[in-house]
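Removed: one protein chain of the complex. Kept in place: all other protein chains.
Residue numbering begins at 1 within each chain, and the chains themselves are lettered A and B in the order written.
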Amino acid sequence: MTLGANESPRTAVANPPVQPVQGNLGQHNVVRSSAGGPVAENPVALPAVAKLIDVSKCIGCKACQTACVEWNDTHPDIGVNVGIYENPLDLTPDMFTLMRFAEYDNPETGDFEWLIRKDGCMHCADPGCLTACPAPGAIVQYSNGIVDFIHENCIGCGYCISGCPFDIPRLSQVDHTVYKCTLCSDRVAVGQGPACAKACPTQAIVFGTKDDMKTYAEERIEDLKSRGYENAGLYDPQGVNGTHVMYVLHHADKPGIYNDLPEDPKIAGVVQNWKGPTKTVGLAAIGLAAVGSVVMGLFSRSEVAPEDEQRAEDMVDRAADPAASGREQA
Amino acid sequence: MTNSWTDIKNTDLVIVMGGNAAEAHPCGFKWVTEAKHHRGAKLIVVDPRFTRTASVSDYYAPIRPGTDIVFLMALIRYMIENDKVQWDYVRNYTNASLIVKDEFGWSDGLFTGYDEEKRDYDKTSWDYVIGDDGFAQVDPTLENPRCVWNLLKAHVDAYTPEMVERVCGTPADRFLHIAEMIGECSSPTKTMTSMYALGWTQHSKGAQNIRGMAMLQLILGNIGVRGGGMNALRGHSNIQGLTDIGLMSNLIPGYLNIPTEQEPDWTSYMKSRAFKPLRPGQTSYWQNYPKFMVSFMKSMWGDAATAENDWAFHYLPKLDVPSYDMLRMYELMDQGKVNLYFCQGFNPLLASPDRNKTTQAFSKLKMLVTIDPLETETSRFWENHGDYNAVDTASIQTEVIQLPSSCFAEDEGALVNSGRWLQWHWPGAEPPGEAKLDTWIMAQIFLRVRDLYLTEGGVFPDPIVNLTWDYADPNEPTPEELAKEMNGRALADLTDPNDPSRTLVSAGQQVLNFSQLRDDGSTACACWIYSGSWNEDGNNMARRDNNDRDNTGAFGNWAWSWPLNRRILYNRASADLQGNPWDETRPLLWWNGERWEGYDVPDISPTARPEEVMPFIMNPEGSSRLFTRGMMRDGPFPTHMEPFESPVANVFNPNMRGNPVARFFDSDVARLGDSAEFPFVATSYRLTEHFHYWTKHNVVNAAMQPEFFVEISEQLAAEKGIERGGRVRVWSKRGEVWAKALVTKRIKPMICDGKTVHVIGIPLHWGFVGAAKKGWGPNTLTPFVGDANVETPEFKAFLVNIEPAVGEAVS
Partner (left out) sequence: MNIDLTRRGFLRLAGAGVAATSLGALGFGEAEAAELAHVRDFKLTATTEARNTCPYCSVACGVILYSRVDEQTGKKRIFHIEGDADHPTNRGTLCPKGSALKDFVNAPTRLTEPRVRRPGAAEFEPISWDEALDKIARAVKDDRDANFMSLNETGVPVNRWTTMGFLAASATTNETAWLTYKVVRSMGIVGFDNQARV
């Protein structure tokens, strides 16, 4: 996306195609694939893309959430109100993005601020999920930076969840595979921006090449500084080698006040250590036994005893339940 | 809106007060973020709650619900005291210099002429001094103590920053900071836009709230200019259209009026609609009223409307009261005086105040007909849903017929947006099952009633049997046929008045626009302000050219806006007296020595010379009004009035309750609560996740905001022992509801007149049908009283009590 002077940023420069069109994302530009899955030999080098979320323009309307649901055909449950604005209450396999609301009394100005942040997959340049994933080809990274799950290859082990420094992926109890934002890879493949970015009423979410988004962010940061937000800045954390979803924050010095956005996200050491081809086998420490059970439970039901299957199901359920799984941030 | 959504990008300062644009109009609010991003504009929010609009504001101030007039009059006082006045604009384009009668005055919260018995004013003194020449007298120097400007100055004198703090609960320093920001927009090159909605209208003095801001905008010179204006953010997709077309008790399309009993014939009706100019050389465009009215009558009744029978004037009903609005009808219904009621795409059981009264009233109907694409609570008002609708079904003898209609995705036609754009849309599917288009349903009802009159005779069948119904298929009038009727056509050849040999429009052709309408019966036009929308050029509402010359935001070739495709009303006021734009960087219209030209259709005769014809052509004065004469029931200036249910007395007059001239039915007096029993101020509002009672049927929106809740401060929660997410009971004199408690820092207690005032926020999206969890709306709690001028119910300020509740409601 190239912005003209004084022009409204528009993720949607054209309406989506309805004629058959060949997408540009596929195996031919996979640059990384989990667990030694296949990568393209000469990947098509696409420009790095990024979604930029300017929290200072965000009105917390949840258009990103409903647009995401409608595009991806997910079905979030109709829950309850527990005295907060978030709904659903957390990311789920049917809700890939979530507005999180924080009520903040700014000690420096004495003013109250309502900080609203769109949560979801950050599409890390060094993706912890992909690094942690033991299933070949279940998580791939395309040459434009999108990190996508190939559900046919997912074994539902939940390792990507542990591997994610942002606590994003969620395990489905329906098909026992893990879901997260795809950055609307199907839209991006045909030249459209993600559904959330297209919908965003105030264009707090914009999408384009990462370079353009960084330039655009500078303009926004300048505006925020002129309004007294001295610490306004870009969130593009280097601990994961930058992300393809970035934030403009008015208080970039304190990401934690935006509902615990990590200060310095990194892939957990234990996950990082799987990365090299030659490693000491410290298997027990990361409980791989569970993976085996889950794999068995899902893929060879006819060959296992009912009690084993039950055990496997329980593990999946625990992994899907944030409270029970004991997930930790890196 | 005087301006359009896309014009907001031209502003320097946005004030959102009496509305919550980011939540209720998110995509329109985009133009606020645009103005902030690319013009460096600032955003001020004044609201009882720190809303999602406030979350992106530059400055926020709280205000007690129902005290906006104090805040606004104090702003005007500040502007006058600190010389933050666009003087050239005020002198020339407002009625500041007109002289008012000596008898007019104000004391103890009341204007002259108040009659407590009648709850009404004798407005004789609220007028200009008319000279022997028949024109209003003026003092261009503004020195005459009786000129409007000096009266205004005196009127606002009581509204000090201290008064704001005392009545509104807004800290004086916050008020002053806002006043300073606004004061900068008195410069001819700075402009502010006001974006408001039901936060201002839903009060017993709603119209005066809006007048208050309109006056401020005039003083700052912000009306008629790019990036300025009074921008009413209409709530529904075609409320503007329904209002334009006059679907109200007392209206005729294009803001003409249904006659009253005092106007039983054409002559008496027209006499009060002469609109003689009040200043020399002024346009006073309503002088064309007879052309619009006759063309309307010809559109309705064709050949049956003749000069001899006063254009079938007797076919029109004559009103004995100002209007049979919704509230009056429910009162009459409750008295057993209404038998049949139709609800077309409207769910009054959740939209009308004092729901228990509405239920009782509906239960006395013989027949209720609902026409809707969706299930509504109204169509099931008789169905028991436990606490959510605790009715005795068997005892309700009302017959209910529920007719399934189409929705937007299945029909074709135009909707009018808030900026007055008429945009045509096309269907993408067919109605589900046996559901039918609304036009088909209305045609069927009419044709069957007409057939009964034709076959059986009956009482005064004339207006029914003579109604124009010349559609190709009488059973299904098409959108094209109906749209063309609204544009109007020539019934005979229309010749050029200056050259009778020249035919302007041949008989049967569409008129170009309303300038071609006649009062001799040779034209028919259903809605004069829409004339030009579908003329011989075709359907202008369907235009889709989104080019915008010089990026002014006008988009003049996109769709069509009334009147005459004009995008900014009063746009002649964007230029100074000589016709040069106030702001060279934001030109809109200018005088080129011979005529007006620019980016918009001039809101003045294109050849009207500057310095002679003033910009406000609809007003007989030619200028805008800081003083409204007797045009509003509750005063020519806004004066502070408390809500009918208020925690404090009116500081001007402790004996005055609410709006002293608002209509109140006897049966409702006993249903008003006081602050001893109901100590907390409640206010109602929308949430951005939902649209009224529609999206609770939508599984996706229901997931986004599933359950009814109320918002309270941490302090009130602590005081009452209410937990976040706990269940509470909220009750008023009229009813009770149960909700989840959302405890927040975004609402803070205020101190008003020495008293702590807690505000409880009550969103309005839940009922007992649909996908979302069952719940209630605020209308179970709100009082049955409306604005004194337009009867919009007082939903935004009323009294309740609250307590923790246990257990779950039974559904």
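Points to keep in mind about this one:
Please note the rule applied: a contact is a pair of C-beta atoms (placed from the backbone, for glycine too) under 8 Å apart; a residue touches a chain by one contact, two chains touch by 3 or more.
None of these values were measured; they are calculated from a predicted model.
Note that the absent chain touches A, B when the full complex is taken as a whole. From the options B:I130, B:A274, B:I401 or B:M631, the residue with contact to the unseen chain in the full assembly is B:I401.
When you scan B:P277, B:G345, B:P587 or B:P679 for touch with the missing chain, the hit is B:G345.
Touch with the chain omitted from the figure is made, among B:A524, B:M704 or B:V757, by B:M704. Contact with the omitted chain, checked across B:A443, B:A608 or B:M632, is made by B:A443.
One chain is missing from the display, and on chain A it is touched by residues 8, 10-21, 23, 25-27, 30, 33-38, 61-63, 65-67, 69-71, 133-138, 140, 142, 148, 150, 152-153, 182, 185-187, 189-190, 195, 198-203, 274, 277-281, 283, 288-289, 291-293, 295-296, 299-300, 303-304, 308.
Methods note: only the chains that are shown with their structure count from here on.
If each chain is reduced to the centroid of its CA atoms, chain A and chain B end up 44 Å from each other.
Of all the residues in chain B, the ones that touch chain A in their complex are 9, 22-23, 26-27, 29-30, 33-34, 36-38, 40, 50, 52-56, 58, 60, 551, 688-689, 699-709, 723-726, 740-746, 771-773. By the touch rule above, chain A contacts chain B in their complex via residues 6, 8, 56-63, 65-66, 69-70, 75-85, 87-88, 95, 103, 105, 111-116, 201-204, 220, 223, 226-227.
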